[in-house]
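This is the structure I want to talk about, given as structure tokens.
Heads up, one of the protein chains got dropped from this complex, but the rest are sitting where they should.
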Amino acid sequence: MLHYFRRGALTGVAAAAALAVGLAVSTPAAQAETTLRVVPHSGLKILDPIWTTAYITRNHGYMIYDTLFTLDPDGNIQPQMVDEVTTSDDGLTVTMTLRDGLKWHDGADVTAEDTVASIERWASKDAMGQKMMQFVDSLEATDAKTMTFNLNTATGLIQLALAKPSSNVPFMMPARIAATPGDEQIEEYIGSGPFMFNNEEWEPGTKVVYEKFDDYVPRDEPTNGLAGAKVAKVDRVEWTPIRDIQQAVNAITAGEVDIIESVPPDLLPILNDGGEAYTMVYNPSGLQYTFRYNVLHPPFDNPAVRQALLYAFNQEDFLQAAIGDENYFQTCKAMFVCGLPFETDAHMDGLLESNFAKAREILQEAGYDGTPVVLMHSTNLPILTNLAPVAKDLMEAVGLNVDMQSMDWSTLVARRSKKDAPADGGWNAFLTAWDAGDLFNPLAMAFLNSGCDKALFGWPCDEQIEKLRDDFARAGSFDEQKQIVEALQARWVEYPTHIHLGQFNTPTALRNDVKGMLEAGVPVFWNISKGE
Amino acid sequence: MAAVDQSPFRQTLGRVFSNTSVLIGGGLALVIVLIGLLAPYLDTRDPAGISPANRNKPPGFETTVRDYDTGQKIPVTYRMGSDTLGRDIYSRVVYGARTSLIVGVSVAAIAIFLGTLIGLLAGYFRWADGIIMRIMDGMMAIPAILLAIAVVSLFSAGLLSVIIAIVVSEIPRVVRLVRSVVLSIREEPYVEAAITAGTPTPTLLMRHVLPNTLAPLIVQGTFIVASAIIVEAILSFLGIGIPPDIPTWGNIMAEGRQVFQLHPHNILYPGAILGLTVLAVNILGDGLRDTMDPRFSKRV
Partner (left out) sequence: MLSYLIKRILATIPVMLFVAVFIFLLLRLTPGDPAAMLAGDFANDAQIAEIRAKLGLDEPLWKQFGLWISDMLRFELGESFYYKKEVSELILSRIEPTLSLSLLTIIFTVLIAVPLGTIAAYKQGSWMDRGIMGFSVLGFSLPVFVIGYGLIYVFSVQLGWLPVQGYARIADGVGEWLYRLILPAIALSVIFVAFIARMTRTSVLEVLGEDYIRTARAKGQTESRVLMRHALRNAAVPIVTVIGLAIAILIGGVVVTESVFTIPGLGLLTVEAVLNRDFPTIQAVILFFSVVYVLINLAVDVSYTLLDPRIRY
């Protein structure tokens, strides 16, 4: 009876609905506006890409802002807003000219004054920016389109830093907005990128709307990842996060959304059954899972106890548990990411192979006394949820006491900045993931920063690592840099700051009529067309 | 005659144990209790033991896992399949019975203890009645699950906070029940006689009032067990109950949500046993109500 009822009721209603929809669609529109409906990996709540390192805010930055330089997919520095760079013979004066036709979304011209202010604000926040500024005696706008850097030492770091592709990206903003102190959030969202931010339709965490910026002048070079021409091929981009990723997958099959930024490989069979969408990987270098210690408190204040984990862990278990599909992960012993220039597995022999006997031996020598490890377990991000239980399992296998505490990610983020003892609301360890774009060299890799109080949460404190990072910034050649990277890995084995647990990709799903998503390392929405 | 030495208590007991609902419901409930108690002996493995290589396997999957201490491969069967961490759903479901029963029984015990105390106060002392009952009305005006959610949101997730939250939402019903019993008992001639005879209040309450609340409270207690088990499962399922590393039926289902379309076993097995448990307790409750407490045969 129920069966009949449902079918009967449905077919009738559905037919009526189809009729109504058909009528609505057949109304001729003057010019069809194309809207790209995107399910981002999380909701956008903070709009200042210099204030936060959150990837969703970085991605927002790429929509509405432009950058002076960028890295192409091969890792080469390419100009974006900059037209020409000249360096004096002694290497101490670097002059950059902006290219013609650059406009802010409010119609004003982009000037060198704007870009100088933007660089200064970024450098006040970003670790690599701070490093860069150590080489800069003065930075001035010498005319409307020209910036001049006066350096104290010749360095290649200026362009490399300004081409930084991931958080924090040196995005360019009008001078009046860039005048906001770095520890306060900006309140006006005007850039010079290919899309404009629609302030009226913004619902924090729920919906973001971007519109094509008609006055954007793309570069002449062909599009190549983040480099070359940025051509917006749709009129409107909407970001609407869907909390339940399974529902998002059903929605793309039903044609309700066009792109899902990140689909857990577990759900690909549903997507494939639907037949309405395909997948691609916009970030071939992927992300790296990372285990972070807090060196302030026992037992991880003892480097030997930290070292024991280098033996206890193996990457396969983490990758299997969290990703599960071998097409989308790869074990990699190189700290600086397999497939990127500084890949090397020097000094990594025997590590990350779950050699429990060796790990136990080290723990015993280190005099581990059974102090529990407070391991923070974030439970609401599918991409991270399964990591902590694996870490707990492996730590317990070598005799560590583990107190795994479950919490949502935002609680974890708040708690990880607390230096208190674990018993008083602090912590010993947690796991996260970093974009390869944030790991490509020792200066970019934030977890390697061992500047004690100035280091990121976990607060490693080691003069040798700091010295090597400084040497890297000053190194003149790639070979020299590569040697420093190997030396860093050697020091890291003695003084571990974090553990890399393997690389992974998450596939992006696109409806079959959506084409042109770039392998840019970050999700960018220019060059994407929809329909036909 | 033989019937002469049959006390009313024995008669009730006889009625109770010859009632079909009591036998069926009680029998089923007993089986679940035994499952919970004997969990380690029911061919289970460590319910928290993960095995990343064996994730999302279907029910009946056979494989080998490596023992960390000996390094040997041990053959294992995933009777009800595995979850996204390769944990054994069967073992988790069996151990989950413990959590459900602990929550159900402790909530019923605490709610009845506190509720009886407050109910006696309200029913016996006129001055307390007005205030207490207005407070209970106010609490009952907040739907039970929302009340539990509100209380649980204030504490960090844990077994204790879940129990407290459910107790808070169950108390008003017990108070109402006890109060109504007390009010009706007060009017009985023998109680009035006792009052006139100058029996001290505590003795009066213990002697005459409390015994009369026993039968309805046992019935009500059974229903509280059922409802506490459901609310605990709901809270855990919503991700705001017991921490996810403790196996509870609600947690197992919550973890299975994301892959439900592909691997429905994570949700269907614990769901089925949860339903069965609540069903057993409810049938038992119905039977007890019909046999022990015909006067209060409506759900409060």
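We just call them A and B in the order they show up, numbering each chain from 1.
Here is the rule we go by: a residue touches a chain if its C-beta (ideal position, glycine included) is under 8 Å from a C-beta of that chain, and two chains touch if they have at least 3 such contacts.
Since we're looking at a predicted model, the values are computed, not measured.
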item: Touch with the omitted chain, as defined above, among B:Ser18, B:Thr64 or B:Ser153; value: B:Ser153
item: Residue touching the undisplayed chain, where the options are A:Thr331, A:Asn380 or A:Gln464; value: A:Asn380
item: Options A:Thr142, A:Asn199 or A:Gln247, residue touching the unrepresented chain; value: A:Gln247
item: Per the touch definition above, residue among B:Val65, B:Ile230, B:Ile246 or B:Met292 touching the missing chain; value: B:Ile230
item: Touching residues on subunit B - with respect to the absent chain; value: 134-135, 137-147, 149-155, 226, 230, 233-234, 237-240, 253, 260-261, 264, 267-268, 271-272, 274-275, 278-279, 281-283, 286
item: Touching residues (missing chain, whole complex) on subunit A; value: 6-7, 9-10, 13-18, 20-21, 45, 203-206, 242-244, 246-247, 250-251, 254, 256, 380, 408, 410-411, 413-414
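We take it that only the chains that are shown with their structure count from here on.
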item: Computed distance of Cα centres, subunit B from subunit A, in Å; value: 46
item: Residues on subunit A engaged by subunit B in the complex (per definition of touch); value: 244-246, 264, 266-267, 269-270, 316-321, 324, 356, 377, 379-380, 382, 386, 389-390, 393, 397, 404-406
item: In the complex, subunit B residues that touch subunit A; value: 48-50, 52-53, 55-56, 68, 84-86, 157, 239, 243-245, 257-262
